[in-house]
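Heads up, one of the protein chains got dropped from this complex, but the rest are sitting where they should.
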Amino acid sequence: MLKVAICGGSGYAGSELLRLLSLHREVKITAVTSERSSGRKVVELFPHLMGSLDLEFEPLRPEILLKKADLFFMSLPHAASQEAVNFFYSRKKHVVDLSADFRLKDPAVYEEWYSTRHEYPSVLKKAVYGLPEIYRRNIKKTRVVANPGCYPTGALLGLYPALKEGLIEAGSIVIDSKSGTSGAGRKAAIPYSFCEVNESFRAYGIATHRHTPEIEQELSIIHGTQVTINFTPHLLPVNRGILTTIYCRLKGDASTGHLLERYRDIYRKEPFVRVYDEGNLPDVRNVRGTNFCDIGMKVNQRTGTLVVVTAIDNLLKGASGQAIQNMNIMMGFKETEGLNLLAPLP
Amino acid sequence: MLKVAICGGSGYAGSELLRLLSLHREVKITAVTSERSSGRKVVELFPHLMGSLDLEFEPLRPEILLKKADLFFMSLPHAASQEAVNFFYSRKKHVVDLSADFRLKDPAVYEEWYSTRHEYPSVLKKAVYGLPEIYRRNIKKTRVVANPGCYPTGALLGLYPALKEGLIEAGSIVIDSKSGTSGAGRKAAIPYSFCEVNESFRAYGIATHRHTPEIEQELSIIHGTQVTINFTPHLLPVNRGILTTIYCRLKGDASTGHLLERYRDIYRKEPFVRVYDEGNLPDVRNVRGTNFCDIGMKVNQRTGTLVVVTAIDNLLKGASGQAIQNMNIMMGFKETEGLNLLAPLP
Amino acid sequence: MLKVAICGGSGYAGSELLRLLSLHREVKITAVTSERSSGRKVVELFPHLMGSLDLEFEPLRPEILLKKADLFFMSLPHAASQEAVNFFYSRKKHVVDLSADFRLKDPAVYEEWYSTRHEYPSVLKKAVYGLPEIYRRNIKKTRVVANPGCYPTGALLGLYPALKEGLIEAGSIVIDSKSGTSGAGRKAAIPYSFCEVNESFRAYGIATHRHTPEIEQELSIIHGTQVTINFTPHLLPVNRGILTTIYCRLKGDASTGHLLERYRDIYRKEPFVRVYDEGNLPDVRNVRGTNFCDIGMKVNQRTGTLVVVTAIDNLLKGASGQAIQNMNIMMGFKETEGLNLLAPLP
Partner (left out) sequence: MLKVAICGGSGYAGSELLRLLSLHREVKITAVTSERSSGRKVVELFPHLMGSLDLEFEPLRPEILLKKADLFFMSLPHAASQEAVNFFYSRKKHVVDLSADFRLKDPAVYEEWYSTRHEYPSVLKKAVYGLPEIYRRNIKKTRVVANPGCYPTGALLGLYPALKEGLIEAGSIVIDSKSGTSGAGRKAAIPYSFCEVNESFRAYGIATHRHTPEIEQELSIIHGTQVTINFTPHLLPVNRGILTTIYCRLKGDASTGHLLERYRDIYRKEPFVRVYDEGNLPDVRNVRGTNFCDIGMKVNQRTGTLVVVTAIDNLLKGASGQAIQNMNIMMGFKETEGLNLLAPLP
């Protein structure tokens, strides 16, 4: 059994790691940290885990944790994550970092969008962007994975085949995303209180959201030259799920059926990508509680536009599920172990 | 135009007072206070009021407010309210207090349940419990009204006719209430954040909720001797509304139809009580955004039990709406002025 | 008092007309029709209206209705509406048609998108598209108003100033809309049942929604030449509200502040359009239960794109509220009569 520790376990990504890993057959959770809840039992904070875990939160003391585990999930605020990743990585441990600290290849871009200097550019160079559908080979060989952001995961999986195959114009991309409220984290703040979110819907961070450079970096790599995008996130009054609606101009004539075929081809062996039949479209509820990315699309012949729709669970494929998928790949476990999940509908 | 001020205007009861009073034809809002938001425009906090109000929050400085208004709505935390009510009342102003500070006649009971001494027992003696269906005559003659709690309003209107007419046994009452989340106020706290309340349902404060002595005081007055009750509140994942299900043993044989007749009789002239026909039951959505208390019932012949169900909007009939109704009565305005509202369904 | 009748009053647009008109000081509702609920009291279907209305649903018998009212609101399915509108209009009555039957100027376009022939092209020529912010003068002079669709209202008010002033490229418009579920009407269908919509989110009708030609017609009139758009509607798990996110390429350099100024200028005298300050964005909850269209925006300087966000209540400004606004204009009433509403938050 692989011993794993979770650094930053009192948020939603953390509690999902606890839940999923407690059912994973190849690992044992040996430590979970939280500064604020240090000394409290996990089930005090998370009564839904009662009966499955007998752990206490402890403070993040790297030297002590070092002896407890061989793989570390980092679910810390950015900047704080940098340091901890460097610590464990440089001591020969495996790390999956759920923060944004090792996603942007260029430290200057990181500093521009996160207003923080990157102190470990050499580790940054080793880090692999953990989107298995694109980087599985590299993930297998690394000890440090930068787990993708939730919005980028849904956007990139929706654009990858079309852009890679040169079917769309890279300069025309509009990404309109709608995320469930757990994406904002587990926190006390009036704008995320029940009465403020329920029966509401709004856009936020237009043109300024920090996932923008992450999406652009990866699209640029796929495309070969610099891509800029219009990205608008919205806050949905549901607990989980991101639906992303993507608009891009088609280079030539192409039917919906033809596009779907290309996507199906490229994702044929992927255990967590499901391409829908023509006429069907994804719904966040179909992926809730699962590690799937569902993809549907429609060509608008009147305007020459491809409209792709993707759905993920922001806490699974958008965070903790993908983190476990990355661990499975790194450690040579079965890629679907612990992630064999179907949405509990309704 | 009557000049009114709202002390404590940055919560939900306060924002509803602002909304409803800005449409009231007999009053003008001249001041609204908030310590935390002092200096900010009302519409910054409450963009839904844009275009209807051009006020700024100010700190609660009694001497200054005194000159600005003739009637004061107090929407302050308990204890803080005591002092402000006393200040304005003793300077000949009219006051409607939405806090619990002047509801309990016995200062010792107040101190027991609220862990605070009552410093103004002489004002307490003057205060009228503002349930117009029972105390309209007294409200007309007072200058200080203790606006009832939300749970008590729904419970008392559901029990008043049956208890007053001696149809039920007073020792058997179970009051099972379910409240929308705005009842918890506008605040930053993880347990009231969207993801914690949405798709959840739970009881809280069993046998210990502070509205218990308030309900018992009023039932005891109606009944003539001391009444104790079982009261359990629950938290509903809706913004507004309280549904209260009341169980009490019938003294003799009585049909649902007979009971309904008694209720209809007693509430015949009430503008804000609607008694349902046999076979129909209230729903919180039918009273949302209105000052109505809807009442339905069913006699369980197999067990000799009367089951009464009432529905109110906790922010209207359970708080700000009833406060305005009380103002209308005190000031001799038409009782329904500013409250001529129907639920915007769906 | 103007006598008004509602043809098709058992849906959500109908029940909102009943609610709002029962509080309108210049009109009296004299008849309401429903084939399925004929003979039942309105309050049986809509208990939230208890106490405010004492009407029964009757079947739509034009000859009988003719004597009962002088203005008719049509809330019927398309095709059925055509005939009824023609009947009342040709008998000198005033008509506000909430269906799509008289919105598209070109009968061929109507037939293409609605698969129904238009039988009354001469009435169609007289009909004015009832968007008061653009066509107020014409509405004043007509007897037949085609009340705009819900999506077109939000899209057109968001694009009108920018397109009219030549600030954006007409060939680049993406309209991504999200509508509350009441937009689908009051109907028994599994896909709209609570468990299927709650905690879900999905796109539908990509590139094929019937509001597309309506939006394109009006944009083309504003622009002077033919405009085609990409329009995607989504289904939101809220009762009411449409948020529309619009992307369009700016012709030159322009700041958010400059754009906002142009919008504010054009909508300065509009009682139901609220333009937000820079940094603020609309939320459907701020317009719920009101006739407002709230507008915010942001220029993405990196991509040269203007992103406009609008919010309306689909049942008010998107249907019944705008219908009453149109009636008020046609009949010379105060334009805001019966529509002096603020959102009951939360």
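Structural remarks
In order of appearance the chains are A, B and C, and numbering begins at 1 in each one.
Quick note on the criterion: a residue touches a chain if its C-beta (ideal position, glycine included) is under 8 Å from a C-beta of that chain, and two chains touch if they have at least 3 such contacts.
All values reported here derive from a predicted model rather than from experimental measurement.
Only one of the listed residues, B:Gly9, B:Pro148, B:Gly241 or B:Gly318, touches the absent chain: B:Gly241. Between the chain not shown and the residues B:Ser52, B:Asn138 or B:Thr232, the one that touches is B:Thr232. Only one residue from C:Ser99, C:Thr181, C:Thr303 or C:Asn328 touches the chain missing from this view: C:Thr181. When the omitted chain is restored, the residue from B:Thr142, B:Asn198, B:Asn291 or B:Asn326 that touches it is B:Asn198.
Across the interface with the omitted chain, chain A contributes residues 12, 15-16, 19, 22-23, 46-52, 182, 186, 199, 239-240, 274, 276, 280, 283, 285-290, 292, 294, 340, 342-346. Although one chain is not drawn, its touching partners on chain C can still be listed: residues 12, 181-182, 186-190, 192-199, 237-239.
Residue-level contact of chain B with the missing chain is found at 174, 176, 178, 195-196, 198-204, 206-207, 228-230, 232, 234, 236-241, 243, 245, 247, 281-285, 288, 298-303, 305, 307, 309, 311, 346.
Here, only the chains that are shown with their structure count from here on.
A simple rule picks the central chain: find each chain's mean C-alpha point, then take the one closest to the mean of all protein C-alpha atoms, which gives C. A straight line joining the Cα centres of chain A and chain C is 39 Å long. Listed for chain C are residues 199, 239-240, 283, 285, 288, 346, each touching two or more other chains.
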